[in-house]
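The complex appears here minus one protein chain, its other protein chains still in place.
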Amino acid sequence: MLKYAMIGGGPGAFVGQVHRRALALNGQAKIVAGCFSRDLVKTRLLGAELEIDEDRLYATPEELARLEAGDIDFAVVVTSNEAHYSNVKTCLENGINVMCDKPFTHTSTQAQELVELARRKGLALGVSYTYAGYPMVRQMREMIRRGDIGEVRFINCEYPQGWLAEMLETTGHIQASWRADPKRSGGVLSLGDVGSHIEYLVPHVTGLRRTKLAARLDTLVEGRLLDDNGTILTEYEGGAKGMYWYSQAATGMVNGLRLRIFGSEGGLEWFQEDPDHLRHMPLNQAARTLVRGTTDLTPEAAAYSHTPPGHPEGWLLAFANIYSDFCATIIQGKEPNYPTGEDGLRGVRFIEACLESSHNNTSWIDLGDSES
Amino acid sequence: MLKYAMIGGGPGAFVGQVHRRALALNGQAKIVAGCFSRDLVKTRLLGAELEIDEDRLYATPEELARLEAGDIDFAVVVTSNEAHYSNVKTCLENGINVMCDKPFTHTSTQAQELVELARRKGLALGVSYTYAGYPMVRQMREMIRRGDIGEVRFINCEYPQGWLAEMLETTGHIQASWRADPKRSGGVLSLGDVGSHIEYLVPHVTGLRRTKLAARLDTLVEGRLLDDNGTILTEYEGGAKGMYWYSQAATGMVNGLRLRIFGSEGGLEWFQEDPDHLRHMPLNQAARTLVRGTTDLTPEAAAYSHTPPGHPEGWLLAFANIYSDFCATIIQGKEPNYPTGEDGLRGVRFIEACLESSHNNTSWIDLGDSES
Amino acid sequence: MLKYAMIGGGPGAFVGQVHRRALALNGQAKIVAGCFSRDLVKTRLLGAELEIDEDRLYATPEELARLEAGDIDFAVVVTSNEAHYSNVKTCLENGINVMCDKPFTHTSTQAQELVELARRKGLALGVSYTYAGYPMVRQMREMIRRGDIGEVRFINCEYPQGWLAEMLETTGHIQASWRADPKRSGGVLSLGDVGSHIEYLVPHVTGLRRTKLAARLDTLVEGRLLDDNGTILTEYEGGAKGMYWYSQAATGMVNGLRLRIFGSEGGLEWFQEDPDHLRHMPLNQAARTLVRGTTDLTPEAAAYSHTPPGHPEGWLLAFANIYSDFCATIIQGKEPNYPTGEDGLRGVRFIEACLESSHNNTSWIDLGDSES
Partner (left out) sequence: MLKYAMIGGGPGAFVGQVHRRALALNGQAKIVAGCFSRDLVKTRLLGAELEIDEDRLYATPEELARLEAGDIDFAVVVTSNEAHYSNVKTCLENGINVMCDKPFTHTSTQAQELVELARRKGLALGVSYTYAGYPMVRQMREMIRRGDIGEVRFINCEYPQGWLAEMLETTGHIQASWRADPKRSGGVLSLGDVGSHIEYLVPHVTGLRRTKLAARLDTLVEGRLLDDNGTILTEYEGGAKGMYWYSQAATGMVNGLRLRIFGSEGGLEWFQEDPDHLRHMPLNQAARTLVRGTTDLTPEAAAYSHTPPGHPEGWLLAFANIYSDFCATIIQGKEPNYPTGEDGLRGVRFIEACLESSHNNTSWIDLGDSES
């Protein structure tokens, strides 16, 4: 079983627990060290609960990286976004593989530096875009790859949430406060938080490289300092077109990531709130509902499926799948089949391009090499 | 009972029968005259079936208008699009109220002329944007008007169909052929056919005037001469934003008009393929499903509802509702509560603005007075 | 165009208007005479609105039948249930074809008499079980007939409504009052009102004859005198089994008729509140959603389909389809393809058998010849 350390994810931090649970589900790795908080008391509190040896609980990420190097197989970085860069860097410099929460870093320069560092050191560097871990997302990807819907022509991907339809960031709401703070969030609010999932998912599933975009970032809630909604027109190599819509001010929407892909021979529709089903619409035939766990699955999707059909798997298992791919690379040296630092870098560049377009009246931005 | 004549809608023409059935449903008007086809034999064939006196079946629309003026309460123009202008004009000039199929005319100059003509003559001039006739569309409109969702902030309206995902226009397919022919369709394909419904519906329901748009019209199917897909960014007076997506090349989609409106106090979602239900998402409360025919309806929506809840009404009854409003104006002189020539004009201008934007690299077009 | 008279369906009577609208939709028949109410003033009021000659408006059904015989093609009987028997009898005795609202009569003796009378006179006698008129119901019927789901093994048909979850009959509520009155309703409340639709639909769609049943009729709302809920176990020739559940006290349900049929090679599911779709579940393959109006339809279903796919047809068009089959028999002498008096008789016998079983502790009742 692999051994890992966690940086961030202290008591009460939701995302740290999610990473730990995802890893526990797989049974491939156990936590042996941690620097969960800037407050060592808190780190020790959680460490005791997790039955970690006290001498492997650290006051700083640097200390952890220095002293655990060689004794752990990877580190998980789940601090708040602004600290991703320095923590990932510390780990990589000490020769430790890293899985970092998304979005990756504040600037593409930082992301670029980390990607190069990992490459130079020959280390695995992942960014946890969870939704790619759903079996039916894999199913779409493989169906497209093998030509089930012909040539992809149009992609509509939307991700509306509604929990920021009010001005929560001035009420002391922790999750809202740091996300809506220009300094801590990296210059975007919802584009980083939810738009980034769209950014990753579309090329991942379609296999298409984006070539151009034009974006309008909106602030729908009065008084807010950053975007809480946005519409992005996209173009892809080979001529496919697309549009993205993300929002956290879509009052009443819950977590509505929806991906629709239309090709010359068929269409596909997947909705994250009902992740075990995939609608396949073959040209001129009745639409079919593919169900996770059945014999309709492609090999890749079947390998991601763990419970019988009709026994919903849910989000934590999707997360676990990302980790099982990450662990497969560490253990067997397999080619990365998880979202990598390169993907994280492309995501940061995408955010920068959207900001540029939006500041320039929704003008078209040529993405050039940034998407290669 | 009112008396009407029909121009167009000959044997085999789908839309003519729809108008007749909608009027039959209401029982407010009966057909007494017709020029259903350029071929008088065909007109007589259908006329006999409809039990119309033979001497009220005409070879040309002009003849019909001249001879029926005074004997009919209104005419229905359901010829192919390129003939709308001349037929409506003939009727109006002869003092006949007109309901014209949508989209209205090829150019805004034509539309403007007809609108002014009707105004000068004091005639009722309608354009049959059917979807406004659904009770739950009325429900949305009235809920927004009375403030149920607060200030409208964002509107997402989409209308994907998939029946033109193939190059049908070169196979002799009648519906596809004239629509895809630049000369007969008025320079746009799907923007006129389905996009126009979005255009009408959004300001109708929200009460908001569009101020700006930026459009990208796409041709997804190789070899096609006009648009079969498009994405349009919009802005509204008061600052609301929106996006429209229409398509007839969205492989596998049927007739997926969906309207989602997000306000400061709630959201609304309506889907044309399930028209008797309306999802209302009040801020921070559980979403409610409003059902046509129940006591939850607003007075306007209730007046549009004809059968008990759970007995689906469907599209023809929506059509009938447009006509009952039109007849109410003719009979009682009521203020128009149906889509008027002015709406048709605004629709043609919208198409022109979209074309301009799309030809100019999705640049923003100021809509100015064209939307007033 | 055929000519018809209506008995019952006076001002404010919902069901009479439904029959008139269904017939108007078809454009096959026009109303020329009526006895809409026991009150001639009311009959004349509605007659004037419908533009019926005053001398064809009658004080009694008998008078209408006697004087209109020969001048009309059929009569529509839409009085309250207790008057069905005498009104239908009067018409038949005068040689008039009849469409009668459902349920047919209070007793099977009455029903038997009417069926024999119609047979002897060679008249068309229909009972308006509307739901059989939906295209996708036809689709199911034809798919089963041609073997798409193999041998039928189990049928689950349910029809829950919730509008009688309160004791409405003591509040002056008209619809509730006569239905819940043992004398006027024929000894059953919801079994006649909604259960009867299940009774008709299952053999109609599956082609299977019922052989046995065991029923428990419940009164869920305290103080009510008749059944408002019931569960019925059934058996069919050839060994298939089934269960029915009907209710009008299922708080919150709207008009939830749902039919699920499971065979050796596949399953089918249809839901009346979404009537244009049919779920087909072929054995060991992904479920398919068949859509009304597409090329997936069987010939019979296609003939019932009037508007393009995705333009919902709804309940009135289903009703209209029943009438177009009825008119086809009258005009062309076609074999009845509509619910006949025989079907109405079987329905009354079914109710009697259910009552017997329920009174005898849910014992099994052999249906013998009553279902042949």
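By letter and in written order, the chains are A, B and C; residue numbering begins at 1 in each of them.
Convention: a residue touches a chain if its C-beta (ideal position, glycine included) is under 8 Å from a C-beta of that chain, and two chains touch if they have at least 3 such contacts.
As the structure is a prediction and not an experimental result, all values here were calculated from the model.
Colleague: Identify the residue among C:P103, C:G267 or C:G310 that touches the chain left out of the display.
Modeller: Answer from the full complex: C:G267 touches the omitted chain.
Colleague: Of the residues A:E222, A:E237, A:D274 or A:D366, I need the one that contacts the missing chain.
Modeller: A:D274
Colleague: Could you tell which one of C:S247, C:Q272, C:T298 or C:T329 touches the chain left off the display?
Modeller: Of these options, the touching residue for the absent chain is C:S247.
Colleague: In the full complex, which of C:I149, C:L208 or C:L257 touches the chain missing from this view?
Modeller: The missing chain is touched by C:I149.
Colleague: Which residue, C:L225, C:L283 or C:I331, contacts the hidden chain when the whole complex is considered?
Modeller: Of the listed residues, the one touching the omitted chain is C:L283.
Colleague: For the chain that got dropped from the picture, name the residues of subunit A it touches.
Modeller: Interface residues of subunit A facing the absent chain: 1, 14, 18, 20-21, 24-25, 27, 50-51, 161, 254-256, 272-276, 291, 307-317.
Colleague: Under the stated touch rule, tell me which residues of subunit C contact the chain that is not displayed.
Modeller: With respect to the unshown chain, the touching residues of subunit C are 149, 153-154, 156, 158, 160, 162, 165-166, 214, 216, 218, 220-221, 229, 231, 233, 241, 243, 245, 247, 249-253, 260, 262-267, 281-284, 287, 361-362, 364.
Colleague: For subunit B, which residues lie in contact with the unshown chain of the complex?
Modeller: Residues of subunit B in contact with the hidden chain: 280, 284-291, 294-296.
The working rule: only the chains that are shown with their structure count from here on.
Colleague: Which chain maximises the distance between its CA centroid and that of subunit B?
Modeller: The chain farthest from subunit B, judged by C-alpha centres, is A.
Colleague: Return the distance between the CA-based centres of subunit B and subunit C, expressed in whole Å.
Modeller: 35
Colleague: Express in whole angstrom the distance between the two chain centres, defined as the mean CA positions of subunit A and subunit C.
Modeller: Those two chain centres are 55 Å apart.
Colleague: Averaging over Cα atoms per chain, report the distance between subunit A and subunit B in Å.
Modeller: From the centre of subunit A to the centre of subunit B is 42 Å.
Colleague: Could you list the positions in subunit C whose residues touch two or more of the other chains?
Modeller: If we look for residues of subunit C contacting two or more partner chains, we find 291.
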